[in-house]
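Presented below is the structure to which this report refers.
One chain of protein is taken out of this complex; the other chains stay put.
Chain naming follows the written order as A and B, and within any one chain the residues start at number 1.
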Amino acid sequence: MAGVAAEPGFLMTTLEKGVNWARTQSMWPASFGLACCAIEMMGTGAAHNDLARFGMEVFRASPRQADLMIVAGRVSQKMAPVLRQVYDQMAEPKWVLSMGACASSGGMFNNYALVQGVDQVVPVDMYVPGCPPGPQSLIHGILSLQQLIMDGEIRNSTGVV
Amino acid sequence: MTGEMPTVESDSSAVPGTENDLVASVIDGFDGATVTEHATASSATVYHQVSVSVDDWVSVVRKAKNAGFDAFVDLYAVDHFAQAPRYEVGVNLISMENNQRIIISTRVPYDDATVPTLTGVFVGANFYEREAYDLIGIDFPGHPDLTRILLPDEWVGHPLRKDSSVGAIPVQFKAGSVDL
Partner (left out) sequence: MTDTTDTESAPVEELESDQDPSAPEMSVADQRRATHDMWVSGTEDTYPFAAATDEGAQEMLPQADDPGASMQAGIAVDDDYTSEVLVDPDERQIINMGPQHPSTHGVLRLHLELEGETVRRVKPIIGYLHTGMEKTAETLTYAQGGTNVTRMDYLAPFHNELAYSLTVEQLLGLEVPARASAIRVLMTELNRVASHLLWAATQGMDIGALSMMIYGWREREICLDFFEKTTGLRMNHNYIRPGGVAADLPDGWQDDVTNLIAVVSAGIGEYEELLNENPIFLDRTMGVGVITPQECKEYGVTGPMARASGVDWDLRKAAPYCGIDQYDFDVPLGRHGDVHDRYTVRMEEMRQSLHIAGQIVETIPSGDYRAEDRKVTPPPRKRIDESMEALIHHFKLFTEGINVPEGTAYQSVEGPRGELGCLIVSKGGTRPWRMHWRAPSFAAVQALPVMMTDSLLADVVASLASADPVLGDVDR
């Protein structure tokens, strides 16, 4: 400590970078599982794939404590209002990751019961393909989202800085 | 060993006497009841499908329960559309003591799609009848809580009816541009 105090150094960066760095490295997902993809999402967080390596293992039960909603699975017409409510409950800044074919586009179920893509209900920042996406795909999607945040501006989902 | 055989009409010489006796005792006294025997993937077991009139529906199921078919398994509804009567409702019961399965079914027409509820016989018919009401639109008078179960309450129509469309929407390719 004494050495550090004797020779004070300094680090320069933009405020934007600093804030974005903080946001990416502590992004807490809401534990919001819907269908098959939720099983793979849980598998990603469990021992073998260990999402904790990317600072994201803290799945929050309450949306009010979460930054990221991983829409893992097919969204039915009955679930869509609930999903929107969960999204609205999340505090800014918040991001949405659409996991799997069903959440992204309805997948193979183009019928009366399913919302054909969760982007009709909430704004989606990242789409992860697969049915279901394996843990590697999900991790890649999350890392891409982190990169997106790092490269972006400080803003919330409504575009207000 | 997975000897599947096509459906054959009931033949008393083809099955052991006890099995036929049990099914026969269920439909004994009900006019117009017919029995069909179905093969299963298990070469040793068959199941019987009993068709009864809708008036006998509850009585036959209650009698089957008393005869040993005391385990409720399933209740289904089918829309045969072009055929009359249009709707089929069936209940799938097993007798664990005798290792027997029976499906008791009935047909109801389009303009009177009502089948008396089985919740008084098997409590487990509750959710299954709600599902049949929700998806096919069969009315079960006497059911304590006949509301939609899978679809939202405000839904209009019954999607598994044959005159109801799948509800597919054209796939939109949002990212690309189309030159017309």
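The criterion applied here is as follows: contacts are C-beta pairs under 8 Å (C-beta built on N, C-alpha and C of every residue); 3 or more make two chains touch, one makes a residue touch a chain.
All values reported here derive from a predicted model rather than from experimental measurement.
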| request: Tell me which residue among A:31, A:98 or A:116 touches the hidden chain in the full complex. | output: A:31
| query | At which residues does subunit B meet the chain that is not included here? | reply | 1-7, 38-42, 44-45, 47, 49, 70-74, 76-80, 92, 94, 96, 99, 101, 103, 122-124, 126-128, 131, 135, 144-145, 148-152, 159-160, 166-167
| remark: Contacts from subunit A to the absent chain lie at residues 31-36, 38-40, 42-43, 46-48, 59, 61, 63, 73-74, 76-79, 82, 86, 108-114, 131-132, 134
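Here is the rule we go by: only the chains that are shown with their structure count from here on.
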| task | State, to the nearest whole Å, the distance from the C-alpha centre of subunit A to the C-alpha centre of subunit B. | result | 44
| request: Report the residues of subunit B in contact with subunit A in the complex, numbered from low to high. | output: 150-152, 155, 159, 164-169, 171-172
| field | subunit A residues touching subunit B - in the complex, by the definition given at the top | value | 77-78, 105, 110-113, 116
